[in-house]
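Before anything else, here's the structure in question.
All protein chains of the complex are present and in place, except for one that has been dropped.
Presenting subunit A:
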């Protein structure tokens, strides 16, 4: 019945989704369009998505010529990968312990995690900055990565997800001779793929786009992340050349967009293959 529903019955739903999707995508589409136009066309009163004269080569050329684009993107990859790796390294075992092990003080530890969720990242920013400054670690990858290595949100997310895994699975692993660490990495994490994927998306997007913390600890282009790079480009190089600025923004967001387009199917697979006992 449901599968044979006519296209017409689905139309209102699809229309609504399309409209909402367009609304969300509009700024991005406008950015791409603007990056292809010459400056005078950009400031015209009329709204046109399709450029009359293609100025892509000039705009993108300007960006590549004036700023170390690949340096920024490399910095972004190092920082995001570093943060994600450490976050998983700490949060997965912590989430497992909070979800499945019984030990004195567990409830207090979990309470502390919940409390940590309430602290906005801007609050510890100043003391952290002073600390890194005293250690002479400003303008390093370490300064960009270390403050985010322990994510209470990740601990909370994994704990909730691991709680849903059957206890018998963990008991079976123990009887089969696995150590607790073996259980975490060989049994629990592979079966928490959807949670890990969701968290990875969350973490990478947040830190790729983060401007606040890099702005505090980074000076100059050598350690600048993509978001900071766009900012540098605006103030130093492009001035008010918005077309080139849009081109820079497109370049900096492109790796994320590409990554998600390629990985999309795997993410969905990850969610579909968590078939425990039916």
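Assume contacts are C-beta pairs under 8 Å (C-beta built on N, C-alpha and C of every residue); 3 or more make two chains touch, one makes a residue touch a chain; residues count from 1.
Here is the rule we use: contacts and distances are computed from a predicted model.
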Between "Fe-S-cluster-containing dehydrogenase component", "Alpha-E domain-containing protein", "Molybdopterin converting factor subunit 1" or "ABC transporter ATP-binding protein", choose the name on the UniProt record of the chain that's been left out. "ABC transporter ATP-binding protein"
Determine which one of A:34, A:84, A:187 or A:204 touches the chain that has been left out. A:187
Of A:125, A:152, A:178 or A:198, which sits in contact with the chain we cannot see? A:178
Residue positions on subunit A contacting the omitted chain are 166, 168-169, 171-178, 182, 187, 190-191, 193, 273-278
